[in-house]
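Note that this complex is displayed minus one protein chain, with the remaining chains in position.
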Amino acid sequence: MADAARDPIRVGLFVTCLVDLFRPSVGFAAVKLLEDAGCRVFVPSQTCCGQPAYNSGDRATTKDLARQLMAAFEDCDYVVAPSGSCAGMLAKHYRELFAGEPEMAGKAQRFSEKCHELVSFLVDVLGVEKVDAHFNGAVAYHDSCSGLRELGVARQPRRLLASVAGLQLVEMKTPDVCCGFGGTFAVKYGELSDAIVARKTADIVATGAPTLLAGDVGCLMNMAGKLLREGKPVAARHVAEVLAGMTDEPPIGQPKPETKA
Amino acid sequence: MSPRNEILANIRASLGVTGTEATRRLEVDDRIQRAPAGVIPARGQGDAAAIAATFKLEAERAQASVAEVSRAADVPAEIARYLRDANLPASLRMGEDPRLAAMPWGETAIEVARGPSDGHDLNGASAAFAAVAETGTLALCSGPENPTTINFLPDNHIVVVFAGDIVADYENVWKKLRAGYGKGVMPRTVNLVTGPSRSADIEQTLLLGAHGPRRLHIVIVRDG
Partner (left out) sequence: MSAAAPTSSHFKDNVHEALRNAPLQKALGHVRANFIERRAEAVRRLPEFERLRDSARDIKDHTLAHLDLYLEAYEGKLGELGGQLHYALTAKDAVDVVLSLCRERGAKSVTKGKSMISEEIGLNDALESAGIEAIETDLGEYIIQLRGEAPSHIIAPAVHVNGEEVAEEFRRAHLHLPAGRDLSEPVQLLAEARGVLRDKFLNADVGITGANFLVAETGTSIIVTNEGNGDLTQILPKVHIVIASLDKIVPTLEDAAQILRVLARSATGQDMSVYTTLSSGPRRPTDPDGPEEYHVVLLDNGRSLMLGGEFEDMLRCIRCGACMNHCPVYHAVGGHAYGWVYPGPMGAVLTPTLIGVAEGGQLPNASTFCGRCEEVCPVRIPLPKMMRHWREREFERHLSPATLRYGLAFWAFFAKRPTLYRFASDIAMRALSLVGRNKGRFAALPLAGAWTRYRDFPAPQGATFQSRWRAKSGRVK
């Protein structure tokens, strides 16, 4: 547990490309949550964890990006990302990347051990049990695949959401089924991805909840994009925004109120 | 090179071995000899009464019907009752199993035919080599005593299980086989049967009586 008075835990925030580029408010929500829990947050100059290259079979580029990222986050106690898939990349796949190179493999192994997804870091490592936030209404929560299956993130967001005043979690029939994003899969196999996400949006809408939350902006952009195309009235946000009580920004894919004609 | 030698050579090349390494041979010989058991579920375990109860429970879960009689001599009457209640004719095909042969079939109206089935029998009876509590499974061995065709061709299959032959798990069936036939020796066929024949191939609807028996009735003999 962090003892902010003495030696605050030094957390390197790996915001991830999608948060950095598309939804910075998630990054700020992550900072607030970490600082409230007594961490000192650093944001080293950063780009990509290499996952798109990795899943496309380009190991060389992935290794270059991995080395770069590990160097950037060298002196943090922990590296925390508001994304199950990017955190999974760091925590589980970096060590496989350097399989034939003992020195780098050891370095990657040690690095991996300090990498975490945001919400599970708060609950499992820092022992956070509740947040001081309110959010009125019903909410559906989607378990992003990597976070769930690689990192065991499931119980933790639900725990913290349960502490949000006014919030009512309504479970989908199958919250743990893939939303069909899969990174480049969504564009390489668009029709197939669409069929999968259509099933997911039907499940979301069936909950009756006006808000969808998840821990990965990629999944959220996919689901929000489909909900919007289908004209379904569900607002999508990253779970960190709600937990941090920072929901001033419009939901994903929706405009700022004042710019509406 | 013969296909055999080419395949073995490929395997050895892929594994980076010559095939003559002593440690590897020892490991293989040892495993085959010792046949180590692995993980055995707790479900089937317990004393004789417990495993008999578990066997009955699991067999019924698998859609078999189960009856219990006190003595071997009570079996024909129980089978006659079963056939009557199921509106089936009182005829029965069985093998030369001495345990079955010793039963008082004459005390019933059942017409007994002996030998393998050729597909014209409605009802067949066998005596089990063993019964496995873990999953309600019967172990039936081929041979003149209990021809394999009787397990599959008749519409209805009745299997007599002597309580002493109920074991907790499959490992005990293997032990019993080795004790009866020798290490590394098997009868031509061992059928492990769990319930009546079924298929869910049509619209995922579970139906009994695909190609094998539609009904499986098990008679447990308590004293024996």
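Chains: A and B, in written order; residue numbering restarts at 1 for each.
The rule is simple: a residue touches a chain if its C-beta (ideal position, glycine included) is under 8 Å from a C-beta of that chain, and two chains touch if they have at least 3 such contacts.
Keep in mind that what you see is a predicted model, and the values were worked out from it rather than measured.
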| item | value |
| --- | --- |
| Hidden-chain contact residue, picked from the options B:108, B:142 or B:156 | B:142 |
| Touching residues on chain B - with respect to the absent chain | 2-4, 6-8, 10-12, 14-17, 19, 24-25, 27-28, 31-32, 35-43, 58, 62, 95, 115-116, 118-119, 134-135, 137, 142-144, 147-149, 151-153, 169-171, 174, 177, 184-205, 207, 209-213 |
| Residues of chain A in contact with the chain not shown | 15, 17, 19-25, 27-28, 42-48, 50, 52-59, 61, 64-65, 68, 72, 96, 145-146, 149-150, 177-178, 180-197, 199, 221-222, 224-226, 228-229, 249-250, 252-256, 259-261 |
